[in-house]
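This is the structure I want to talk about, given as structure tokens.
For this depiction, one protein chain was excluded, whereas all remaining protein chains were kept in their positions.
Up next is chain A:
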Amino acid sequence: MTDTLTIERLSVRYDTDKGPLEALRDVSMNVPAGQIVGVVGESGCGKSTLISALLHLLPENGRVSHGAIRLEGDNIVGAPPRRLRDLRGRDMSVVFQDPMTSLNPVLSIGRQMRDIQYRDGGSRTEKDRRSAEMLGRVGLPDPDGKLSFYPHELSGGMRQRVAIAMAAMMQPKLLIADEPTTALDATLEVQIIELLQELQRELGCTILFISHHLGVIAELCERVVVMYAGETVEEGPVADVFLNPAHPYTRKLIECDPGRLKQRAETLPAIAGSLPDLTDRPKGCIFRDRCDFATDACADRPDRYFVDDTHWAACHHTDEVRK
């Protein structure tokens, strides 16, 4: 089966006042068709840059400096703007993090949903009918009436349903969900996740699910990619990676999950140290300074080490970590 999305050694560079900053370095991952793949990592690890790079919506000072992004085998890095615009919304669509600000406040839901169907023929009525059908599908009550609503008249959970409806409406090959539940409370989070699972089953689309929430990833995804400071450090089936991590960072991350706390503690567990300064990046392994397993070998940047066919980690000491 072909992969919907393959990212090969993707590097993204920002030109800043302090000089060039490599926000992503040699990021690699495979997103098989029809699966939900999670990307996990703490704030500032490059998740948002990754999405911007996928959509070619990097800020003016950013660019892909190296690597390939293959959508069903075709490399889209450096494709002409016209082709990129065709990809957006049709082959790839996104549900953004904050439903309060990701919809235009002065246009009605119906108008916004109609506008994104600009590629399709059909009358206004037909487009509105499709929009309403999609809104009903994501579980919005009275979908026909909702078309005349403005975003501020809907709750956060409903707005996120609208955003999901918009993203799913064009039946994209790849649906990117950028922390779609972070701005919502816990009950809504569960509902949105169930909705995504349902859509994935019904539409059979491939979902790239970005989150910093390990529990959600474990619940929803089949595969997971772990990112740290702009690099992919581990990738594999969710159960494998979470139960038997092969990278020290993944292991620490799981140890620090508050969901695992069995008894009261004064402070929440945390990984000692802080993210490296990317404008003055240390040589060798990016996690070296915070790692318990670090040795002299770590002065060389580790390549991908395959634990088995589907599970790899970028670490020289994978075997010790898994013991």
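The rule is simple: contacts are C-beta pairs under 8 Å (C-beta built on N, C-alpha and C of every residue); 3 or more make two chains touch, one makes a residue touch a chain; residues count from 1.
Everything below uses one rule, namely that contacts and distances are computed from a predicted model.
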The complex's invisible chain, by UniProt name, from "Probable sugar-binding periplasmic protein", "Ion-translocating oxidoreductase complex subunit E", "Pyruvate dehydrogenase E1 component alpha subunit" or "ABC transporter permease": "ABC transporter permease"
From A:90, A:212 or A:304, residue that would touch the chain that is not displayed: A:90
Chain not shown: contacting residue from A:57, A:239, A:270 or A:297: A:57
Residue touching the undisplayed chain, where the options are A:7, A:116 or A:271: A:116
Listed residues A:75, A:101, A:171 or A:295, member touching the removed chain: A:101
For chain A, residues in touch with the removed chain: 55, 57, 85-90, 93-94, 96, 98, 101-108, 115-116, 118-119, 150, 152-153, 163, 166
